[in-house]
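One chain of protein is taken out of this complex; the other chains stay put.
Labels for the chains are A and B, by order of writing; each one numbers its residues from 1.
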Amino acid sequence: MKQFFLASILAGAMALPAFATDYTILAPAGPGGGWDQTARSLQTALQDEGISERVQVVNVPGAGGTIGLAQFASQQKGKADALIVGGYVMVGAILTNKSPVSLQDVTPIARLTGESVALVVPAASPLMSVADLVTALKADPGSVSWGGGSAGGVDHILAGLFAKAADVDPTKINYIAFSGGGEALAAILGSQVTVGVSGYGEFEAQIKAGTLRLLATSGDARVPGADAPTLTEAGLDVVVQNWRMVAAAPGLSDEQKAAVTADIQKLATSKTWQDMLKTKNWQDTYLSGAEFDAQLAKDISSTEAILKDIGLVQ
Amino acid sequence: MNTFEYLLQGFAVASQPMYLFYALIGVTLGTLVGVLPGIGPALTVALLLPVTYQLDPGGSLIMFAGIYYGGMYGGSTTSILLNTPGESASIVTALEGNKMARAGRGGPALATAAIGSFVAGLFATIALAFIAPYIVKFALAFGPREYFALMVLAFVTVSAAFGDSTLRGLTSLFIGLALAIIGIDQLTGQTRLAFDVPDLLDGIEVTTLAVAMFAIGETLFVAAQGKRAPDKVEAVKGSLWMSKEDWKRSWKPWLRGTAIGFPIGAMPAGGADVSSFLSYSTEKQFSKHPEEFGHGAIEGVAGPEAANNASAAGTLVPLLTLGLPTTATAAIMLAGFQQFGLQPGPLLFATNPELVWGLIASLLIANFMLLVLNLPLIGLWVRLLTIPKPWLYAGILVFATLGTIGANPSVFELGMLLTFGLLGYFMRVFGYPIAPVVVGLILGPMAEQQLRRALAISQGDFSVLVTSPIAAGLLLLAALALIVPLVLRARGRGDVLTKMATDED
């Protein structure tokens, strides 16, 4: 009896880790940035929802997330309790930085949030619509300056795709890279550049206040509450979404992968997570499994193609 | 309600005893974490922000204001006492402040920094409340060419920090510029001088370089003096407090520092470091005792410290009115504001007046608390110098590396810390000034990128660089700053020579 009792306690103690995994999340960015915030929100939600007992966040910043990715792929192989946060920016950074490690070297689990990229002009600009912008671009590509984030980033990619869809040589676009969307916003507000390209959230307040005019957004659907077409609706076959995802370590068994996916699924539908998305103003674009894998593969190939067209990748 | 009533209401809320207590906790935490070398305001705010989430919105807002101002101020203490600035905005403070501390005048140096920060914080926060919309218009008028002109002016004026040799000052500056090339070129995405090392792709972190060259370089240099250097420094010679003369020499730099710091802090590509450089050189120009610069001139502490705190308030201008985070610290704050349900942007003042004015009242109270906390602490901080050197410097290195490891726990980063520490040591041995290296690393990429942006926008037309009135004005100022001292020196040389001749006997 006594032995049975002891054995059951032991068995219980050993079984415990199977119920709740103590996750370690790698944020491939410094404290405070977007990926860091995603990682820390995941941490809070996983703990508060009781999906995981204890979650740790580790920051490994640098080079568009590729340094963190490389470290994660090599050091966490086969560990079912390791997660990394990433996003579309990484897709471009892997290509432009010629990173030896790519997203194929980790196990993508699910897309969590996403944001449409917005094209804006100052309120006083003569450009009223996407058609006007296309006309101006065709007339003289150099005279249209695009202000957005760093070279090879999602903003630059969108500008390139836009030109290509409008039958303009993408290498001829006059893209002015600023450090982050903030500085680009200042440049567009000061009418230093013709068009502003950045995440919708970055421009939202200005659009609502009427100081900037929204020409179009880049997602597959309109941004709720925004009075502008998608690029597809405006006649250009371009869809770009700046998404954030969570991935697990490489070399997991199918059961392990399924367990992690189940945990993330539980998280994504939880109230804590949903409330968090609301306070942070993040769009819920949850996508997992084969659908996510297909989407990812499509994004990677189209990004590679356009970066070659722009001339950033040879 | 009008502006003033909102502000009064904000004060009424923020001055409840419990909130005052939160403000005190905020500035204490902010100062304590910010004072550690290597942990700048961005990291301080990022680390302490979650602490505020436990409180109600009003309480967390006021504690947050305290943390922000406390973190901004904290960096100056170690700069002055130990010559180890932990962030770029305190570098010039170390130039004069540490010389003062070594002469037993650490007390007055800390006092003028604390009071200067208070004065600057007070005026800049009031300016934030009343003239933010105008300032932001001015700041938005700055495009790439105007920034390029501002950088040219900043470059010309760094020479104020060159010390006694133009050759060695320039060499230091160009070493900094060379280091600045390393990493991905932001405008074309190509890597420069990274030699396929992924850790170098983002370039050299300014904090890593500053901590290495100052904190580690200084430690090595002091250690290499061996037994010749006294084991303890005489912490206080004369008064711990500022003398009448100190006050007289400080108040104008405080005001000038505020006037420089606030607008530059409000510019999207400005920042506390640039404004502290400009303030330092301005004070050197205006000072009645320019010969004291480099040997402990109180103006050189008062001005830059006021400037960097004023730009801390200035940073809030684009953040609140445009929703535009212009520094790493501001980006973290933006995340914080969202927690309070405050959505910065052009409509903020109209839609959320209580919160905005609550924040401004909180900032004013936090600013006052900072003074209340720090003036009595000066006596304690100065006593830091009486800790026996082995333990003091061992402790400095623990915290200096903590900041680097905390921001990026990589062996490579620690390797850079060691390499640049040695570089800082050798430069000290051969009499090269340290500050220009860091200044070059900060200003170099800004100047290069803005120039290339301006030329890309104009499609290669160089004339745009001088055709904007603001850019032309700044370039003219830069030209004057370069030429006038040369002329004066040429004219003055004769006088000095005759004076030296008469001094001989």
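Everything that follows uses one rule, which is that contacts are C-beta pairs under 8 Å (C-beta built on N, C-alpha and C of every residue); 3 or more make two chains touch, one makes a residue touch a chain.
Rule of thumb we're sticking to: contacts and distances are computed from a predicted model.
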item: Listed names "2-hydroxyglutaryl-CoA dehydratase, D-component", "Sulfate transport system permease protein CysT", "C4-dicarboxylate ABC transporter" or "Murein L,D-transpeptidase YafK", matching UniProt entry of the absent chain; value: "C4-dicarboxylate ABC transporter"
item: Left-out chain, listing which of the shown chains it touches; value: A, B
item: Selected residue (touches chain absent from view) among B:Ile126, B:Val206 or B:Leu402; value: B:Leu402
item: Listed residues B:Thr219, B:Thr258, B:Thr329 or B:Ser362, member touching the removed chain; value: B:Thr219
item: Chain not shown, touching residues in chain B; value: 33, 47-48, 50, 164-165, 167, 170-171, 174-175, 177-178, 181, 185, 187-188, 190, 192-193, 216, 219-220, 223-227, 389-391, 393-395, 397-399, 401-402, 405-406, 409, 411, 414-415, 417-418, 421-422, 425, 429-431, 448, 451-453, 455-457, 459-460, 462
item: Residues of chain A in contact with the chain not shown; value: 31, 40, 56-59, 142, 174-175, 311
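FYI, only the chains that are shown with their structure count from here on.
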item: Gap in Å, rounded to a whole number, between the CA centres of chain B and chain A; value: 33
item: Residues of chain A touching chain B in the complex; value: 30-33, 37, 58-63, 66-67, 70, 96-97, 99, 142-143, 145, 150-152, 174, 176-179, 182-183, 185-187, 189-190, 192-193, 204-206, 208-209, 211, 279-281, 312
item: Interfacial residue positions of chain B with respect to chain A in the complex; value: 42-43, 46-47, 139-144, 184-189, 191, 198-199, 201-202, 268-269, 318, 322-326, 328, 331-332, 335, 338-339, 341, 343-348, 406-410, 449, 453, 456-457, 459
